[in-house]
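Let me begin by presenting the structure, written as structure tokens, before commenting on it.
The other protein chains are all here in position, but one chain of the complex has been omitted.
Right after this comes subunit A.
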Amino acid sequence: MRHHRPRITRALPLSPAVVLLLLFLAGPIAYCVYIAFTDLQLTGQAHASFVGFANFRHAFQDAEFRNAVWLTLVFTVLSSLIGQNTLGLALAALMKRASKPVRTLTGGVVITAWVLPEVVAGFLLYAFFRREGTLNALLEWLHLPRQNWLFTLPVLAVSFANVWRGTAFSMLVYSAALDEIPSEITEAAEVDGAGGWRRMWHITLPMIRRSIGTNLMLNTLQTLSVFGLIWVMTRGGPGNKSQTLPLFMYEQAFQNSMIGYATAVALLLLLVGSLFSVVYLRLLRTEV
């Protein structure tokens, strides 16, 4: 008993925070879960009713939903797993060896892309990829064929945009991680005759595995929820060719007014996100 009292008093100051968290974080989530099982509409309906799993069944039968899931996976793998992650690591590794001015300049450019608001970044890349845009001007100069990238390869274009915008985060994470590696170990390996690639593969990567896991998880979750960038560049088009789950949700909720259905889709997106997270968490646990 005597041991419990101080613990309760010490927990007391936390209680407002807990109440607020429950109210503003858990509350809306619980409400969302409830809505996902109703046919609630924003407009066009007098009363909403409980429909059980109908929204989820509808989603799996809906070709547009399956298309959005597929595109979301493509977008995430291309831009987050491969793009942001690898490029971020490469930049961090290269910058470690670069001279200070080069490091400052590169870091500055990459981070500028990151701090730009999503919508601004979207417009910049729209201007880059559009038919009269910078990329085509470059290609013409090189005597290569030009095309409307946003029309012919929309997923690739928005993935590139996400890599462009999000690489800075990985770069910062990996820069910090690389700085943590004691120089004695690298030097010892060098003395033993290990080349650059071998050192990377056998020393650097194993030592920063933890950071790789964290970085992959954060990047993936962020990429799964990218909306503004794609909305500005292609609005999910042409047709539905770059309509990822957040855009699909937006269309269902605010253009078709189907709040219930859109919320069910949001829960499914949450599920995809948590699946990725579980995989990364497992990765973290076993590697450490």
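Rule of thumb we're sticking to: a residue touches a chain if its C-beta (ideal position, glycine included) is under 8 Å from a C-beta of that chain, and two chains touch if they have at least 3 such contacts; residues count from 1.
In this section, contacts and distances are computed from a predicted model.
**Student:** I notice the complex is incomplete. Of the names "succinate dehydrogenase", "Sugar ABC transporter substrate-binding protein", "Protocatechuate 3,4-dioxygenase subunit beta" or "OB-fold domain-containing protein", which is the UniProt protein name for the chain that's not shown?
**Tutor:** "Sugar ABC transporter substrate-binding protein"
**Student:** One chain is left out of this view; which of A:T106, A:T186, A:N256 or A:S277 touches it in the full complex?
**Tutor:** Checking the options A:T106, A:T186, A:N256 or A:S277, the one contacting the hidden chain is A:N256.
**Student:** Looking at A:I35, A:L150, A:V163 or A:L178, which residue reaches the missing chain?
**Tutor:** A:L150
**Student:** Over the whole complex, note the residues of subunit A touching the chain we left out.
**Tutor:** 13, 16-17, 20, 23-24, 41-46, 126, 130-131, 148, 150-152, 234-240, 251, 254-257
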